[in-house]
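Here the complex is missing one protein chain, while the rest keep their positions.
On to subunit A.
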Amino acid sequence: MESFDKKPMFAAMKLRLQNSWMFVAFFIGFFLVWEYSVIFFDIPLYILTPPSLIVEKGAADLDRLLYYTYVTGTEVVLGYGVAVILALPLGLAIAFSSLLKRTIYPFIVCIEMVPKIAFAPLFISWLGFGLLPKVIIVFLVCFFPIVLNAILAFSSLSEELTLFCRSTGAGVWRTFFKVRLPAALPQCFVGFKYAAINATVGAAIAEFIGSDKGLGFYIQIVTGNMRPDLAFAGIFFLTLLGLSLFGIVTLAERLLIPWHISVRRT
């Protein structure tokens, strides 16, 4: 693939930072209002804590937070990874097989209607408090968006390009790697990104329902102990986890489809 000039990208980033000072100011303002209204309205600390205290208490409990981030991160990465590995080939197969399109595809669409997270208590009762049920739940919330977008991606090559490929007499594989696959990538990434957002939500809820470690477990326990400061610290790390996954997927998108309109800048 041809190289894209990276320099304008950095210039554009700088410009965006310059343009984003209002956002940054608003952000800081939000935390200041939070901080001082807790003090001003005399809100009890077991209901809401000011941001400064969240940082302080969170730092004191950093070891546990980091360990639990690692635990939840493992669930997220495994569930997401397995979902990508299984969903892509399945989506591909369904897109190219009229038999699968008439059998498995409607079935997947039906299951997609079911809120997958509702299965969480069942999986935990079947498989216990360990890693596996969480990975399965993360997998479930990631799998469907990836499969459905992959099916769409691989079945929507434009009429002209389909004819062009046929007119060259190229075989199935060559057509796939030179045209079909690159053409499908943008729509696949829609699924990857959607799934990346779902992944941490799935992991946290699964941990709420039954676990003895992880950020979801942590948030639930400290909230029960009237420690909203620590709950916020847990939420912070959960957010960080979600953003990292989303960031990695976005980075991959930028590297793999720099030509696509959703990625390129002008």
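FYI, contacts are C-beta pairs under 8 Å (C-beta built on N, C-alpha and C of every residue); 3 or more make two chains touch, one makes a residue touch a chain; residues count from 1.
One rule holds in what follows: contacts and distances are computed from a predicted model.
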Name of the absent chain as recorded in UniProt (options "Hydroxymethylglutaryl-CoA synthase", "Aliphatic sulfonates import ATP-binding protein SsuB", "Transketolase" or "Electron transfer flavoprotein subunit alpha"): "Aliphatic sulfonates import ATP-binding protein SsuB"
Out of A:165, A:199, A:222 or A:238, which touches the unshown chain? A:165
If the hidden chain were put back, which of A:46, A:126 or A:259 would touch it? A:259
Pick out which of A:93, A:183 or A:221 touches the chain that's been left out of the picture. A:183
Provide the residue numbers of subunit A that touch the chain removed from this figure. 1-2, 158-161, 163-170, 174-175, 178-179, 182-183, 257, 259-261, 264
